[in-house]
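The other protein chains are all here in position, but one chain of the complex has been omitted.
Showing chain A:
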Amino acid sequence: MNKPSLSTRQKLARLAIVAVIPLLLIGLFLWAGGWLAPKRLTSDKLVAALEKSGGNHPGYRRNHAKGVCILGDFFASGNASTLSRAALFAPGVTPVVGRFAIAGGNPNAPDYTVPVRSMALAFYQKNGEQWRTGMNAMPFFPVQSVQSFYDLQSATLPDAKTGKPDPAKIQAFVQQHPEIKPFFAWAKQYVPSSSWASDRFNSLNAFNFIDAEGNSHLVRWSMVPHADYQPIEAKEKGDTNFLQSDLQQRLAQGPQKWDLIITVAGPHDRGNDATVVWPADRQMINAGTLIINKTTPQQHGACNDINYDPLILPNGITASDDPLLNARSSAYAKSYNARTYEQAGAH
């Protein structure tokens, strides 16, 4: 059977189809990757905004760049295993590789200039699963959405002339985002402690604990220090690395401890708004004690090549509907890819 030959017009029409289908797919591919949607907020833009405010420091994290590694174990009480079936909550010991840091992208910032500090932990379960969490020493997050976080970063960028954030821009941001007022009010009266060891670190974002029956419980958690709070003093304001020296001194005398306190949401508490603290009467469960024995510099330290992505979760913990979690995961990966690449090229 001979197929009728095509007229020139038919050939051209068919040739157009041959070209248009792959080109449409290429266009769709570029759109999916964000290249054809310049207005869309992407992980690249978030990381670029952080780089702008923190400066260019190849090989370092794009945020919370200055820090130290910590090593220790988590001793579970078993109390939280009614809420989560994750193996690390059953009575027993789980090794932990963690990191203390101060906020911001500058790895050389003097410790006393940065009020917000963080604790990141990776728990290594025997079955190979991990729980990674990044917590901050503040009671709640400044903004609810990813776009607001990006806008906040942009509004607080240092001005090219003065080297300081432009008050007019911040004013405009506050008008558009009144939800940030409680955070600014907190920051104004907050006196940082004299030690990482006496800071209380909060998950800020909510997560779901999944119990053995498969029921989901909305929770937040905190690492509550055993050490007493001491306000930052004048002598510490003369030492750019007082947090590291303090931690070394304390660990030379003995291990440092925190209790992992799980807060269970009430029926009307929301998981998708990290700007709101849940009421103080919520059920709290002491899941166990984190004991830190050792600290090392982050350079070549065990924590340096760990991406403390808050969505690396063991069976028994899942993400809540908090929009910040996905953005953190995506942006942390970008920062991780960039700094590991820079490190590999550096030697």
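Just so we're on the same page, contacts are C-beta pairs under 8 Å (C-beta built on N, C-alpha and C of every residue); 3 or more make two chains touch, one makes a residue touch a chain; residues count from 1.
Note that contacts and distances are computed from a predicted model.
Enquirer: Name the omitted chain as UniProt records it, choosing among "N,N'-diacetylchitobiose transport system permease protein", "Activator of 2-hydroxyglutaryl-CoA dehydratase", "Acetolactate synthase small subunit" or "Cytochrome B".
Expert: Choosing among "N,N'-diacetylchitobiose transport system permease protein", "Activator of 2-hydroxyglutaryl-CoA dehydratase", "Acetolactate synthase small subunit" or "Cytochrome B", the correct UniProt name is "Cytochrome B".
Enquirer: Looking beyond the chains shown, say which of A:42, A:77 or A:106 touches the absent one.
Expert: A:42
Enquirer: Residues on chain A that touch the omitted chain in the whole complex?
Expert: Against the left-out chain, chain A lists 1-3, 5-6, 11, 14-15, 17-19, 21-22, 25-26, 28-29, 32-34, 41-44, 46, 127-130, 146, 305-307, 311-312, 315, 319, 321, 323, 325-327, 329-331, 333-334, 336-337, 340-341, 343-345.
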